[in-house]
Each structure stands twice: as structure tokens, then as C-alpha cells.
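Encoded as C-alpha cells, here's the structure I'll be asking about.
A single protein chain has been omitted; all remaining protein chains appear in their positions.
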Amino acid sequence: MAVGIIGYGAYVPRYRIKAEEIATQWGDDPEVIKRGLLLYEKTVPNHDEDTVTIAYQAAKYALVRAGIDPKEIGALYVGSESHPYAVKPSGTVVAEALGMVPDIHIADYEFACKAGSEAMFVCYSHVKAGNMKYAMAIGADTSQGAPADALEYSAAAGGSAFIFGADEDKIIAEVLYTYSFTTDTPDFWRREHQMYPQHGGRFTGEPAYFKHVVSAGRNIMEMAGLTAKEIHWAVFHMPNGKFPLRAGRTLGFSKEQIEPGLVVPWQGNTYSGSSPNGLAATLDSAAKPGDLILMVSFGSGAGSDAFIFKVRERINEVRDMVPKLWDLIHGKKFYLTYGQYAKFRGKIHLNPDV
Amino acid sequence: MIVPRHYKEMPQRYKLQGSRCKACGKVFLPPRQICPCGSEDLEDYNLSWKGKILTFTIIRTPPVQFKYQKPYAVAVVELEGGGTIQCQVTDTSLEEIEIGKEVEIVFRKILSEGEAGIHCYGYKCRVI
Partner (left out) sequence: MRDVAVIGIGITKFGELWWQNLRELCVEAALKAIKDAGVDHLDSMYVGCMTSGLFCAQEHLGAIMADYLGQKHLPAYRIESACASGGLAFRLGYMEVASGMSDIVLVGGAEKMHTGADATFALASAADQEYEAFHGNTFPGLYALIARAHMAKYGTTREQMAAVAVKNHDNGSKNPNAQFPMKINKETVLNATPVADPLGLFDCSPVTDGAAAVILCPVEMAKKYTDTIIKVIGSGAATSTIALHQRDDITFLDAVYHAGKRAYEMAGLKPEDIDFAEVHDCFTIAEICCIEALGFCEVGQGGPFSEVGNTALDGKIPINTSGGLKSKGHPVGATGVAQIVELVEQLRGTAGERQVKNAKRGLAQNMGGSGASSVVHILEVQ
């Protein structure tokens, strides 16, 4: 039984902040950031947006492309590292607002930046096992970057949703292979009650990102008996613009194979929505029926989920049904000053009301 | 503690679930048990997520929970197919807002009850 993505959607907020603005604030050289990390600007959530509202919008777009009754969805999983509550799921709000309740399984997922892809992993399995007709996975985040830290240039807001199903006439991209590579590698973490995460600096490179992404990529390609030349597009987790290009190069992919999904220079790192947004952008723009897409996520802690998809004809029917991610990234947007950004992101000490 | 009151209005705030009078066609949000035309025959009707601005203002002296959001715009929006609502205009520069502009309704966080209370989600609009 073929199982694949039958609907997908991605969303980013309208607000942005430029690398230059952050650099001016903290005394960095913006050119070093832009050249060295390929980060030009990033998305900022409006004060009325959060992981739930972003997940909702992505899910709404996915439902339009899928053309199904929301009540037929058997599971909804929202993966994020910025769920609005420490205890109370994001998924229930999204499911209630989109009319999926009450006959549905809901859980929130977390695993740093791969919380979205791991939800995809599970949804695929539910449908594959014949447990349910459709299952939706969402990766969405409004992650915090610590002031004056390198991650402040990239921590952005956005997300995407993928509905998995087995209807032959609905599959947009069939899942051919899945694989996951996981170890205990504490490269990036946040202790409870801390506002910002901590990270291991250069330790986040080789032992973390590259070990897991490259291993997962290599292992799934071996499983599939495929080389980079036989795969058309590759999407890797994007903490900055350089890492995915380097990982891709190691696995034999060219820059051109990665660029359609390389949203990070203008979107920033949407954490649990990073590789999922890259996948959505690839489907929106370059993917043609018959193309193979490799997607490898990365979540600090650490692990990578890998998928190989085969695009089907239906991509041509559904692509233009809702706003496309690249159009949202480069479309109507407002640039913020650092002060406005700090206010939006709750980085300013406020006076509690009596 | 706003929980029970907000919970009751969720279908209206999340899905624009209102009612439509089968006798005279008037659309209401929130739903009504009896229409001003006298009919009690009202059906569930989900209002459209598209509309246009009838009038608006920019709040510069907000209530306490919205203190840090000023200035923000509040508009009366007439929705396609019937029904009018009042909501904030988000994601839009204040200069852009005009009577007659087309808007789409979006799902956003309206307010949070202090530092420890729940988040209340609902509808706002934004200029397309």
C-alpha cells in the first residue's frame, strides 16, 4: 500500500528583522554573518502569533490541498520547541479550531528542531499500518534566540503541515523510505524555567549536526540503493545557510539540488519547521512528477529523521491552491528595529500588573 | 479566571460559528435563539473568512491587558455572505487601513490572562 503526503501547507509571519539590525545592536560585523552563515534576515512572529496560530495556518492550507473532511483525520501531532504552554497541548487548539475533534488522537512532540519531522515519521506509520485513514504532522516554532548570541541571527518563526494518507488519487508525494539516526549528544538544550537555550558552540557542528545528518542521509540512501545523482532534490535541516550546503556536498548533492528548499537565508531557522518548510518550498517550486526528494532533519540532543519521497502528478493540481512559501517569504513584509523586535519577542522586562 | 467564559465562546472565536435566520436571512455572530424579525428558526452558519472594513479606529489608550500593543487598530468588518464583527486589524501598517479595504480573517492569540492564565485565541483581520 503506497502511503504519502496528500496535502501540505506552510506559513511564515509578515514581520522580519535584518541581520544588520541585530549586528548593530550587539556590535557584530553584519557582513561576517551574511557571508559566513548565509543569513540575511529572519521572520519574527507578531505579538499575537505563536506556535499554535502558525500551526493552525499551515494546517488550514494543508487541508485545502488535501481536499478532505477534517473529521476524517485520525491523529494530529504538533512538534515544536516553543509550545505556548509547558503543560497543555498545542494540538488540541488547532484540532478544535479546524473542526477535527473529538474522534482524534493528539499529542505534542518535542526533540529540538526535529519535533516536526518526527511527527511526520509517526503519522506515516499510522497510515501505513492501516490504523487510520489520514494523519497530520505539523512542525512549527517561534523559537527564542538569546540576545548577543549567534543564534539570535537565525531563530525564526514559521511552520508547515503534512497530511499523510493512502488514497491513490490523492498522493502528492509518496513515502518510499524512512530512517532515523539517534544518539545521546548534548549539543544544544534548554533547562526548565530558562528563557533561552544553551549550546556547545563549535561542538554543534561535527559531532552533532554533521554526524547525524550525514549518517542518516548516507544510511537511507544505502537502504534505498540510491546515489545523490539519482535523487533530484535534497532538503536538510537549516540552522544557517552553510551547514545544509556542506552536508549536501558530503553526500554528493549539488548546490542546485538544495537551493529550491534553502529558505533559511531569508526566513531564518524555523526550528521544528525548518526541514519541513524546506520540503514544502521544494514541492511548491521545483518538484516535478517522478522526482525523488531526500529530506533529512536534525534535532539537537541529537537525532535525524530521513525520508525519501517520490513526487506524483497531483503536485501540479495542488501547488497553486494556497499561498506558496517562497511567495510568503518574499511577499508582503515589515522590517522591525531591534527595539520593536525585542518587544515582540518578550525580551524586555515588563512590570507585572497589580 | 476567564476559562469558563472563554470556553463557551470557542466555537464562535475559533470557527466564526454563528447563526442565520431562515425566515429573513440575517446572519449573526454570536448565534441567537430568536431573530429580531420574530423567527426562532435559525440554522448554524459559519461566517466567511473574507470581508471588508466598514469603519475603524486606532486605539492609543488601551485597556490594561493590551497595554504593550498600542497603537493597534480595531475595525468593524462586514463579512461576505452576511454578518458583521468587530476585531483588531493585525499584520498591517496603520497607514494602510482604509474604509472599504478588503480583509481576510486570521486566527490569532487575542489575549493571555496575566503571566499564569490561559491564552485566548480568536479572530482578527488583516489587509490582504
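Going in written order, the chains are labelled A and B, and every chain counts its residues from 1.
One rule holds for everything that comes next: contacts are C-beta pairs under 8 Å (C-beta built on N, C-alpha and C of every residue); 3 or more make two chains touch, one makes a residue touch a chain.
This structure is a prediction, so every number in the text was calculated from the model and none was measured.
Q: Who does the absent chain touch among those shown?
A: Output: missing chain touches B.
Q: Of B:Leu29, B:Val103 or B:Val127, which one is in contact with the hidden chain?
A: Selected residue, touching the omitted chain: B:Leu29.
Q: Hey, which of B:Tyr14, B:Tyr45, B:Tyr72 or B:Phe107 is the one touching the hidden chain?
A: B:Tyr72
Q: Give the residue, chosen from B:Val3, B:Cys37 or B:Ile99, that touches the chain omitted from the document.
A: Only one listed residue reaches the unshown chain, and that is B:Ile99.
Q: Going by the touch rule given at the top, which residues of chain B touch the chain that is not shown?
A: Where chain B meets the chain not shown: residues 5, 9, 12, 28-30, 54-66, 69, 72, 74-77, 84-88, 99, 110-111, 120, 122, 124.
Please note the rule applied: only the chains that are shown with their structure count from here on.
Q: Provide the residue numbers of chain B that touch chain A in the complex, in ascending order.
A: For this pair, the touching residues of chain B are 10, 14-15, 64, 68-69, 88, 90-91, 93, 106-110, 114-115, 118-119, 121, 124.
Q: Touching chain B in the complex: which residues of chain A?
A: The contact residues of chain A facing chain B are 13-15, 46-50, 52-53, 56-57, 60, 84-85, 88, 93, 96-97, 99, 334, 343, 350, 352-353.
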